[in-house]
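First, the structure itself, so that you have it in front of you.
In this view, the complex is presented without one of its protein chains, the others remaining in place.
The chains carry the letters A and B, assigned in the order they are written, with residues numbered from 1 in each.
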Amino acid sequence: MKTADSTARDAVCTALADLMEDYARAIDRDELERWPDFFEASCIYKVTSRENVAAGYPVGVIFADSRAMLQDRVKALRDANIYERQCYRHLIGRPWITHADGESVRAETSFVVVRTMRDGASSLFASGSYHDVLRVREDRLSFVERIVVCDSSRIDTLLALPL
Amino acid sequence: MKTADSTARDAVCTALADLMEDYARAIDRDELERWPDFFEASCIYKVTSRENVAAGYPVGVIFADSRAMLQDRVKALRDANIYERQCYRHLIGRPWITHADGESVRAETSFVVVRTMRDGASSLFASGSYHDVLRVREDRLSFVERIVVCDSSRIDTLLALPL
Partner (left out) sequence: MKTADSTARDAVCTALADLMEDYARAIDRDELERWPDFFEASCIYKVTSRENVAAGYPVGVIFADSRAMLQDRVKALRDANIYERQCYRHLIGRPWITHADGESVRAETSFVVVRTMRDGASSLFASGSYHDVLRVREDRLSFVERIVVCDSSRIDTLLALPL
């Protein structure tokens, strides 16, 4: 079942899976300053819901179109000291590659996030799918677009950590 | 630690993981019509509980022994419009291969399913293990048998989406 083509695809899938894990670690380990670096300088980061996407609404609950905006968001989170009061745990599914060539990759990847508050209460915070477009560079992949499609339309992300 | 044998096993594991993800996508993305196509024409699909399996009860809460029965089930779900009122998110563990030769594969794979209702309420719906027998064809794997062993005996699958 193994062809040169599927081997190349496996390599992309492995690189993607590593990237997704590193992205999750940056958030889960409270290394938020690393978060914007996963994105291109000009990029789209959006958090929306499955319902919104199905209805064709372009607007999400969070929207940024540059790495600088993501950096501002991290600064705001640090100033608000929100990051002390809760932490996330991402569990990431296997990336599903919908397109891959030498320059870009498109993939969709399921996720579940567990949130733990400072008092120790843990709960299922979010589930959904990352819809990603990535640029392939010699040594790394970076997000041109990351649309976080949450399964629920009850997304409480005001002043919270990124997904 | 890498031998020709383990490389062949890794290739099967990768193909299996891709299949599991595709199967989950068919359900989670409401592409239910694709679901029966993962199975052989003559097949076993059963949803049961760990307790039932331990007690040696052959009967599960859902049982089908052909692809045609699965297709009927999808039709019933569409007619009941149930699929609009809830959605699932599968998170799939790493397949554990218990047998593999050129013709068939046996594997067990952990899963967790989060269910989101139309009003936005999300909850842990099911956890358990897939016990699978697959036929290996030149270009793909398909289920000869998929036993969904839920951890809980409280399985509410009446008119619900497949697991």
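Simple rule for what comes next: a contact is a pair of C-beta atoms (placed from the backbone, for glycine too) under 8 Å apart; a residue touches a chain by one contact, two chains touch by 3 or more.
A quick note: this is a predicted structure, and the numbers were derived from the prediction, not measured.
Visitor: Just to verify: which one of A:21, A:72 or A:156 makes contact with the chain not shown?
Guide: Final answer for the missing-chain contact: A:21.
Visitor: In the whole complex, what residues of chain B lie against the chain that is missing from view?
Guide: Where chain B meets the chain not shown: residues 1-2, 10, 13, 50, 91, 93-94, 96, 108, 110, 112, 124, 126-129, 151-154.
Visitor: Tell me, which residues in chain A touch the chain that this view leaves out?
Guide: 11-12, 14-15, 17-18, 20-22, 24-25, 28, 87, 89-92, 112, 114, 116, 120-124, 136, 138-139
The working rule: only the chains that are shown with their structure count from here on.
Visitor: I'd like to verify one number: the distance from the centre of chain A to the centre of chain B, where each centre is the average of its C-alpha atoms, in whole angstrom.
Guide: Chain centres of chain A and chain B, defined by C-alpha means, are spaced 26 Å apart.
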